[in-house]
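Of the protein chains in this complex, all but one are displayed in their positions.
Letters are used for the chains, namely A, B and C, taken in the order the chains are written, and counting of residues starts over at 1 for each.
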Amino acid sequence: MKRYQLEIRVVPRAGLLDPQGKAIHHALHALGYAAVEGVRVGKAIALELEASSEDAARALAEEMCRKLLANPVTEDFQIAVMGEAAPTGRRA
Amino acid sequence: MKRYQLEIRVVPRAGLLDPQGKAIHHALHALGYAAVEGVRVGKAIALELEASSEDAARALAEEMCRKLLANPVTEDFQIAVMGEAAPTGRRA
Amino acid sequence: MSGRLVVVTFPGSNCDQDCYHAVELAGGEPSYLWHREHGLAGADAVILPGGFSYGDYLRAGAIARFSHAMEDVIAFARRGGPVLAICNGFQIACEAGLLPGTLIRNRTLRFHAFDQHLRVENNETLWTSSYERGQILRMPVAHGEGNYEADRETLDGLEGEGRVLFRYVDAAGRVTEEGNPNGSANAIAGIVNQEGNVMGLMPHPDRAMEAALGSVDGRGIFESLVRHLSAVGAR
Partner (left out) sequence: MSRGTPTPVASPPSGRGPAPRPGDPEITPELVAEHGLTPEEYQRIVDALRRAPTFTELGVFSAMWSEHCGYKNSRPLLRLLPTHAPWVIQGPGENAGVIDVGDGWAIAFKIESHNHPSAVEPYQGAATGVGGILRDIFTMGARPIATLNSLRFGDLDDARVRYLFAGVVKGIGDYGNCVGIPCLGGEVHFDRAYRDNPLVNAMAIGLLRTEELIKGEAKGVGNALMAVGARTGRDGIHGATFASEELSEETEASRPQVQVGDPFTEKLLLEASLELIASGAITGIQDMGAAGLTSSASEMAGRAGNGVEIDVARVPVREPGMTPYEILLSESQERMLVVAERGREDEVRRILGKWELEAAVIGRVTDDGMFRVREEGTVVAEIPAVPLTGGCPTYEREGTESDEVRRLRARDLSEFAAAADGDLSSRLLALLDSPNLASKRWVYQQYDTTVRANSMVSPGGDAGVVRIPGTHRGVAATTDGNGRYCYLHPRRGAAIAVAEAARNLACVGAVPTAVTNNLNFGSPLKPAVYHQLSEAVLGMAEACRAFEIPVTGGNVSLYNETDGVAIYPTPVIGMVGVVEDLERVCRHAFQHTGDRILLLGTNGAELGGSEYLYRFHDLVGGEPPQLDLQAERRLQQALLAMNQAGILRSAHDCAEGGLACALVEAAVGDGASPVGMDVTLADAIPPVPLLFGESQGRVVVSCPAERVAEVRALAERHGIPCTELGAVGERGGRFRIRAGTSGVDVLVRDLVVAFFGAIPGLMDAPAQVTST
């Protein structure tokens, strides 16, 4: 078993209302960033887990997203395995 | 000017308590994912902007993070330029 | 005999006592079920109360739905047992798939707490039988994530089948921007599932049970339920 560091993005489905993204979009325009478009705000979840291989780690993370981390009705997710984690896992 | 697609992660400073990460960590353990550690939750912000170059885009995004997107006291941020955006910028 | 209503308490529930008290006022028999326990045997109806189960971390209701109690509640609902899901309970019910759609952050991104007007859209349900159709109610809302969203088909289904029971309106009873506290699609405040036995609503009937507190408009929901239970001669 190895420890892997993963970064998961959970983002609101395209087309679905995103009040936070909208507010930030407005705020950025108000601050003068006129060329900013398509702002979407989701969650960035970083975690470490044990798995036999990178693929196994990814599969495990996918399962977690389906079960808990993402709302199947409204959110999509992407998983990035950042490689092996430092030996001592920081406690959450 | 070109349009770039950026992905920004805004994450709680290391060492600061992350109650949300803690709760998700507990929940994942309760669901049987015993080997998960170090869960940290931040914001995943996706946006498109216009800039003369990739570096210019990154610089602009950094400025936005400092001014608005990240809380300088409690959060760090990372910026990834995902390359040029599809011609029609999705509206937020 | 009156109905035995079980109020489920999750870590972070904070309207469980309010619901318990509301059931008493409506003439039902309340009891509590701790989220870690099983035990809906003998229950005639279940209430998922308001609050911040698991701090609403990740998504409101996302973590609570995995408790032992919720396994039973889901089974109970599938058997046709009445489930009243208020505020955070509504969010939990959506996460658990007992109700369609989802509740996202309020349009303003701010928590809103004030008295809100609702319109009874359908009074031919076990939840609303003691109201008039079109009746205007006033009761507190108190939530940060009450913005009801669902895809077109779902919304059309809800509307077409009369499953939108309560809608946000202004004091005059009209559906308006200002009258919609959180930006919910179609100003939806409360819905039922296809079978009609699970109702979710964001406002707090449990806080509108006594004139001394400003409104008795919430009584109708609890009284309709209790009346229904005694009618079907609670099992």
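Convention: a contact is a pair of C-beta atoms (placed from the backbone, for glycine too) under 8 Å apart; a residue touches a chain by one contact, two chains touch by 3 or more.
All of these numbers come straight from a predicted model, not from anything done at the bench.
K.L.:
Which of C:C15, C:L103 or C:L165 touches the chain that is not shown?
P.N.:
Result: among the candidates, C:C15 touches the missing chain.
K.L.:
At which residues does subunit B meet the chain that is not included here?
P.N.:
Against the left-out chain, subunit B lists 10, 12-13, 15-19, 22-23, 26, 43, 68-71, 73-75.
K.L.:
Can you list, in ascending order, the subunit C residues touching the missing chain?
P.N.:
Residues touching the hidden chain, for subunit C, are 11-12, 14-15, 17-18, 21-22, 50-52, 54-57, 108-114, 140, 142, 144, 171, 204, 206-207, 209-210, 212-213.
Here is the rule we use: only the chains that are shown with their structure count from here on.
K.L.:
Return the distance between the CA-based centres of subunit B and subunit C, expressed in whole Å.
P.N.:
The mean C-alpha positions of subunit B and subunit C differ by 35 Å.
K.L.:
So how far apart, in whole Å, are subunit A and subunit B when each is placed at the average of its C-alpha atoms?
P.N.:
Taking the mean C-alpha position of each chain, the two centres sit 9 Å apart.
K.L.:
Taking the mean of the CA coordinates per chain, how far is subunit A from subunit C in Å?
P.N.:
About 31 Å separates the centre of subunit A from that of subunit C.
K.L.:
Scan subunit B for residues touching two or more other chains and write them down.
P.N.:
24, 27, 31, 41
K.L.:
When you check subunit C against every other chain, which residues touch at least two of them?
P.N.:
Only 58, 63, 66 qualify.
K.L.:
Enumerate the contact residues on subunit A facing subunit B in the complex.
P.N.:
Checking each residue of subunit A against subunit B gives 1, 3, 7, 9-11, 14, 18, 21-22, 24-25, 27-28, 31, 33, 35-51, 60, 64, 67-69, 85, 89-92.
K.L.:
Subunit C touches which residues of subunit B in the complex?
P.N.:
19-20, 23-24, 27, 30-31, 41
K.L.:
Looking at the complex, which residues from subunit C come into contact with subunit A?
P.N.:
58-59, 62-63, 66, 95, 101-102, 104-109, 147, 149-150, 183
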